[in-house]
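One protein chain omitted, others in place.
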Amino acid sequence: MEELMHFDFKGLVIILMSAVFVNNYVLQRFLGICPFLGVSKKLDQATGMSIAVIFVMLLATAVTWPIQYYLLDPNDLGYMQTIVFILVIAALVQLVEIVLKKYVPSLHAALGVYLPLITTNCAVLGVTILNITENYDFAASMINSLGSGLGFFLAMVLFSGVRSRMEGGDTPEAFKGLPITLVAASIVSISFFGFAGVIEHLFS
Amino acid sequence: MSSVMKDFVKPVLVLTLICLFISAALAFTNQKTAPIIEEAELAKAEQARRDVLPEADDFKLLKLEGLPSTVTEVYKAENGAGYVFMLKTKGYGGDIKLICGIDSEGRITDTNTLSQSETKGLGSRITQDDFREPFRGEDASLAGVETISGATISSSAYLNAIKDAFTAYEAVKGAE
Partner (left out) sequence: MNKLKILTKGFIKENPVLVLVLGTCPTLAVSTQASNAIGMGLAATVVLLCSNIAISALRKVIPDKVRIPCYIVLIAGFVTIVQMLIKAFAPELDEQLGIYLPLIVVNCIILGRAEMFANKNTVLDSALDGIGMGIGFTLALFVMATIREILGSGTWLGMEIPVLIDNNISIMTLAPGGFFVFGCLIALVNKISKGKTIRKDDFSCRGCPSAAACGKLKSAEGGEGSEA
């Protein structure tokens, strides 16, 4: 365990930067595409959804990481991972909604509508499982979740800007709606390749 | 009373039963598949060792203390052809697991990447043959490798892990 607790600042920065820019959840790993396409039309919705995702990702990681290492692994129940994680996330989302409604109604008014959408968001389940498969320690897992959430936020905000410009464009009939949105996403995703080179050489 | 039954007891009961049933099914499948999975993984590891040190006949796992933390396992070829080192290091996309064979004269026979999650098409060049080629036949000085241009997080992690393999190699030699 001592080795797990070892604080590696440079390592954490690399994890954060690569989660946001290089292995961007939406644009490189294809996780959370539904909300990316569905809720990125307006900037305020994109922001609200992203903040809710960051919040739930951090909370889910804080709960699932200890469950995996202190509950499942010691009892040889590693194969229950998927089922336990998805239930924990679903329960957490419900809990957050109830707590927010009761104690922070203003925040609930802002984020409440996005929360039910998050339970079946593969980005949240994805980040909790990846933290385990990548053997991250607790600090690294939290940083990775934060980075993944911020990456989601960045992609959503960037893309809502792209979409608002696209509305005025003269699109061929068959491409109207989703197809042209996907083509635009493809171009935004190319732009993220630029980051990859930067991060890869920055810390070597 | 019946409304309590309907609104509270029944949902909880049904959900609990489903959870129990699914858990039992999982435990059963796990019991059946776990040995097969383990066997497949062992066979795969054996094949990976054979790939980097083809001259070896059989491998023996050595128990050693005080090796660099990147070195996870050391295997000795029974016929003295050399040693195989299992290494684990950190790239920027998570752990990189690699394997390195060193013959009895202290030269690399071959290296290979077992698993990695670096970005496809960028950091993942460490898996390609033209990246592995300069390592073959190198000794502890790694003179032919140091000059690889365009060091990246993944490639320097790879190089450092190979250096650690040599540290371990010296330790193993010294112990004998």
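Think of it as A and B in the order they're written, each chain with its own count starting at 1.
Criterion: a residue touches a chain if its C-beta (ideal position, glycine included) is under 8 Å from a C-beta of that chain, and two chains touch if they have at least 3 such contacts.
Note that the coordinates shown come from a computational prediction; the quantities given were computed from them, not determined experimentally.
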Among A:Ser50, A:Gln68, A:Ser141 or A:Thr181, the residue in touch with the chain that has been omitted:
A:Thr181
Positions on chain A where the hidden chain makes contact:
27-34, 37-39, 41-42, 45, 79-83, 86-87, 90, 113-114, 116-117, 119-122, 125-126, 129-130, 133, 172-183, 185-187, 189-190, 192-193
Which chain B residues would touch the chain omitted from the figure, given the whole complex?
6-7, 10-12, 14-15, 18-19, 22-23, 25-26, 29-30, 33, 36-37, 40-41, 44, 115, 120-121
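One rule holds in what follows: only the chains that are shown with their structure count from here on.
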If you average the CA atoms of chain A and of chain B, how far apart do the two points sit, in angstrom?
28
Could you pull out which chain A residues touch chain B in their complex?
3, 11, 14-15, 17-18, 22-23, 28, 79-80, 83, 130, 133-136, 193, 196-197, 199-201, 203-204
Contacting residues of chain B [partner chain A, same complex]
22-23, 26, 29-30, 69, 90, 92-95, 117, 119, 122-123, 150-156
